[in-house]
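With one protein chain withheld, the remaining protein chains of the complex are depicted in position.
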Amino acid sequence: MVGERLLLLTFGESHGKCVGAVLDGCPAGLALTEGDIQSELDLRKPGQSIVTTQRREEDKVEIMSGVFNGRTTGAPIMMMIRNADKDSRSYEAINDTPRPGHADLVAKVKYGGFNDYRGGGRFSGRITASFVMGGAVAKKLLHQTLGVEIIAYSLEIGGIRAGRFTLDEAAKNRYSNETRAPTPEAAEEMKKKIIEMRGKGNSLGGVVECVATNVPLGLGEPVFGSLDSDLAMFALSIPAVKGVEFGSGFASTRLTGLENNDEYFFDGARVSTRTNNAGGILGGISNGMPIAYRVAFKPASSIASKQATVDLRSGKEVDLVVPGRHDPTVVPRAVPVVESATALVLADHALRAGMIPPVIGK
Amino acid sequence: MVGERLLLLTFGESHGKCVGAVLDGCPAGLALTEGDIQSELDLRKPGQSIVTTQRREEDKVEIMSGVFNGRTTGAPIMMMIRNADKDSRSYEAINDTPRPGHADLVAKVKYGGFNDYRGGGRFSGRITASFVMGGAVAKKLLHQTLGVEIIAYSLEIGGIRAGRFTLDEAAKNRYSNETRAPTPEAAEEMKKKIIEMRGKGNSLGGVVECVATNVPLGLGEPVFGSLDSDLAMFALSIPAVKGVEFGSGFASTRLTGLENNDEYFFDGARVSTRTNNAGGILGGISNGMPIAYRVAFKPASSIASKQATVDLRSGKEVDLVVPGRHDPTVVPRAVPVVESATALVLADHALRAGMIPPVIGK
Amino acid sequence: MVGERLLLLTFGESHGKCVGAVLDGCPAGLALTEGDIQSELDLRKPGQSIVTTQRREEDKVEIMSGVFNGRTTGAPIMMMIRNADKDSRSYEAINDTPRPGHADLVAKVKYGGFNDYRGGGRFSGRITASFVMGGAVAKKLLHQTLGVEIIAYSLEIGGIRAGRFTLDEAAKNRYSNETRAPTPEAAEEMKKKIIEMRGKGNSLGGVVECVATNVPLGLGEPVFGSLDSDLAMFALSIPAVKGVEFGSGFASTRLTGLENNDEYFFDGARVSTRTNNAGGILGGISNGMPIAYRVAFKPASSIASKQATVDLRSGKEVDLVVPGRHDPTVVPRAVPVVESATALVLADHALRAGMIPPVIGK
Partner (left out) sequence: MVGERLLLLTFGESHGKCVGAVLDGCPAGLALTEGDIQSELDLRKPGQSIVTTQRREEDKVEIMSGVFNGRTTGAPIMMMIRNADKDSRSYEAINDTPRPGHADLVAKVKYGGFNDYRGGGRFSGRITASFVMGGAVAKKLLHQTLGVEIIAYSLEIGGIRAGRFTLDEAAKNRYSNETRAPTPEAAEEMKKKIIEMRGKGNSLGGVVECVATNVPLGLGEPVFGSLDSDLAMFALSIPAVKGVEFGSGFASTRLTGLENNDEYFFDGARVSTRTNNAGGILGGISNGMPIAYRVAFKPASSIASKQATVDLRSGKEVDLVVPGRHDPTVVPRAVPVVESATALVLADHALRAGMIPPVIGK
């Protein structure tokens, strides 16, 4: 469970009956349909393009509670998608030969072998569909009440980094190409590289950048409960994420204070900064500039190449080729997930700061 | 407040009466003296060397509750240090001219001007003394019950990155040089660069790396409550931190799956990996390999150079030179803070996983 | 959401699609079937006897996640029952004339009219089915790991209080009579009184007593997090509950210290008390004696008699006869709910105290 005023609890497994979420704390009165959620879910659906896995999943969301007459009621919103019947036999076969880079081994040991190991079970990337369910609501809530816009995109895949672009261009381009790149040029190159790597039975990582605009000054709390703490915490809940950085991030470590500090000026009546090395967060609190951060995704762990592992039953070292159809990179499908995580954290903090009322109007 | 079974709540301000912490959930029976905490606190104390601020603070810790006859009782442990009398006049003067890179402006707006702005108040780096108080207890607890060792050091300052070294060398070297570098060579170079930058009234950032060994497999929980989520959350609670990465981190985004996956082998009866690109965490759960992560610190915001800011009273743009004595870099003093944060998160998760009992023996 | 190590989150509304719960934190390895939950749910099902409402509900539980191969996996367990199609028209009619004793008015105001008012919506007693779902799991967990037995019964209904009985008699009798009384004599009298009151379009209250045996010494924490605090908190989450008392409870206020203190003696090697005025709890912590407490239920608010209320639309005072079929008393159906609440609190505290391991064996 995550959140303080807007809580998200997720449930379900990759090959179980369903994957779902309960979102508790959403103000009453928000217009909400299954379509609002479905459209976001569709953005992370597999089987959509050559750059993602060819598995097809319906992923039809149902709102099971908390909405009445097309509006949120203030009660917990339960949403879920049913899993299609899946062939889980291949997972039985590899349950004793943990896949490198996956949670198979830790799950087996931690849960005494009782874990649902099929398709990664509770550790599957499929669980992020729950984030998107909750995130779709949070996004709508933030947009309607505060005008917040959240835009993520694949800044970099397999070492190919998008060149210069404006946020408007990124917003326009990211969902009109399969790699979710902010420019058509990067999209083209990334796609080529992904196809090449897929052909080799290997995989790629990358960086998702997320920018939130119109975020009011004052979200986040000093010490614990800071906005960057919570964004980082949520980002690292996404499978395959190995790092997160805000504003100038790791690059700031090589700048001087004079270079990195964002100087203040009056932008009309509003105090603003010309640079945004802070990524919109100072002292853990949003400063009114765009929130900007980057999330590092490791190359997808499931690959069609031979890898060394152990056979826990025989006690021997063996070679493993992970069966099934794999994402050659998780980055494109992670883009809506990072947006959702961002929306959930911002909405929670906006509620904590009293900037969204408990009932929102008609 | 942070933690689930081992809770840390901090209080106090930079120029108020005290800075302190309540640690709740520590098992009964741990031998604990003020000396155990003081020795850790002394490692972050200012005024110790040419590379840190020349302010001198006594920082004498008092344990006020939760310890009886030299042992923890299972009750909340309150610890605090009193602030020495400070000259706060300079802060009065700049209360209306927010320092770039600091939380002055967001604090003023968020708290309607009622915040204690002296020395950054609640947003001061001094607050991390509370982390060290709690961390000293967590560290001792982890060491005695599980044999966990936590070692952090300044991997990089001002772009100078330490060359090759073993963890043993880092452990030996870090506290025998002023920069907390893992090698004497790096220490020398870093020191030179810091002194040079101090002379220019400017500041440097850097990277602290932290490694925890003997961490049992199984700490952390899937989805929310993952070990890397909590480590990142805590790291970003440290002022000046702008990024965090685990194992191969951001670099992994440019590797392939084959390169980045850690293959398994039998190390005797124990399943191990030859590489540790995962940084000891898979699926959010410790896998028995060393936990290894890096924390990015921006260059210190307080600098003796002229910067542009706004005067909130006059509504004019003005130049500001931040008065007082500053750390030319916060990295060396942050080393024990990162260790403390790591210890608190690991101890909390070890308690959650039932690996540390509620009473630890004589 | 309730609980710290064993969390219960509920969702759903009386006339919505479903009512359900997510139980998070259950150890892996517990054998669990839908039958285990259904048998408990059936005990609170309406339409079973003349003393409860004649509405019939199927209430077939489905386990949607967290169980694999007949065992809990350690992941969140989502359980739900679908609501049958209901005629909600009568509720439309009375949405502007709040029913006395119900939450209609507070819900309407608090949620700006967006609440699902049909059948009480989120405030309906039907929500307690979620408690029973979670409670069934907790009960099985406690029984298998610690041998805890939890027995509740209708101590008193409509002023008729059961005479002397042993706990064994209560355990045997309660589910073999419709009123859940601990003795056949009380059952007979209570039933007569209930039928009489139903005939008058009126309702009755009563007292449920709950006793838990084999509870180990040490559950609960001093100050906040005490065992009685958590039991009381949960009991008051059950609709219609207006009081709770432990051991000699309110009666103790008229005893002297000498009369009320439970003196210690050695019962073999075990320290025991001859009396149990403490109700098994001292200083907020279980003392090894049976936990014994009583929960006061007000007379059911929905009655077929004429009552004065207001018409929020017309601004006039009007008479209201609540339409539909009502429970003449909620006490019998509340018995398994109180048991469930008890089980959830005790299991949470047993986990917190480290008395139930995170994986329970085959």
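The letters A, B and C name the chains in turn, as written, and every chain counts its residues from 1.
Rule of thumb we're sticking to: contacts are C-beta pairs under 8 Å (C-beta built on N, C-alpha and C of every residue); 3 or more make two chains touch, one makes a residue touch a chain.
Everything numeric in this text was worked out from a predicted model, so none of it was measured.
Asker: Thinking of the whole complex, not just what is shown, which of C:Pro182, C:Pro239 or C:Pro332 touches the missing chain?
Answerer: C:Pro239
Asker: Which of B:Leu6, B:Val22 or B:Ile356 sits in contact with the chain that's absent?
Answerer: From the options B:Leu6, B:Val22 or B:Ile356, the contact with the absent chain belongs to B:Val22.
Asker: Would you mind spotting which of B:Met1, B:Ala93 or B:Ile195 touches the chain that isn't drawn?
Answerer: Checking each option in B:Met1, B:Ala93 or B:Ile195, the one touching the absent chain turns out to be B:Met1.
Asker: List the subunit B residues touching the unshown chain?
Answerer: Its contact residues with the unshown chain are 1, 7, 9-13, 16-18, 20, 22, 24, 28-29, 62, 64-66, 68-69, 71-78, 80, 110-112, 114-116, 121-122, 358-359, 361.
Asker: For subunit C, enumerate the residues touching the unshown chain of the complex.
Answerer: 1-2, 8, 10, 98, 100-103, 105-107, 109-110, 122-123, 127, 156, 158-159, 197, 202-207, 217-218, 222-224, 226, 228-230, 232-237, 239, 241-250, 252-266, 271, 273, 277-279, 282-287, 296-303, 305, 307-310, 312, 315, 317, 353
Asker: By the contact criterion defined above, which parts of subunit A meet the unshown chain? Give residue numbers in ascending order.
Answerer: Answer for subunit A: residues 4-5, 75, 222, 352-354, 357-358 touch the chain left out.
What we mean here is this: only the chains that are shown with their structure count from here on.
Asker: Taking the mean of each chain's Cα atoms, which chain ends up nearest the overall Cα mean?
Answerer: Centre-most chain by C-alpha means: A.
Asker: Considering only C-beta pairs in contact, identify the chain pair with the most of them.
Answerer: A-B
Asker: Centroid from C-alpha atoms only, then distance subunit A to subunit C, rounded to Å. What do you get?
Answerer: 39
Asker: How many angstrom between the C-alpha centroids of subunit C and subunit B?
Answerer: 46
Asker: Return the distance between the CA-based centres of subunit A and subunit B, expressed in whole Å.
Answerer: For subunit A versus subunit B, the centre distance works out to 27 Å.
Asker: Among all residues of subunit A, which ones touch two or more of the remaining chains?
Answerer: 1, 10, 110, 122
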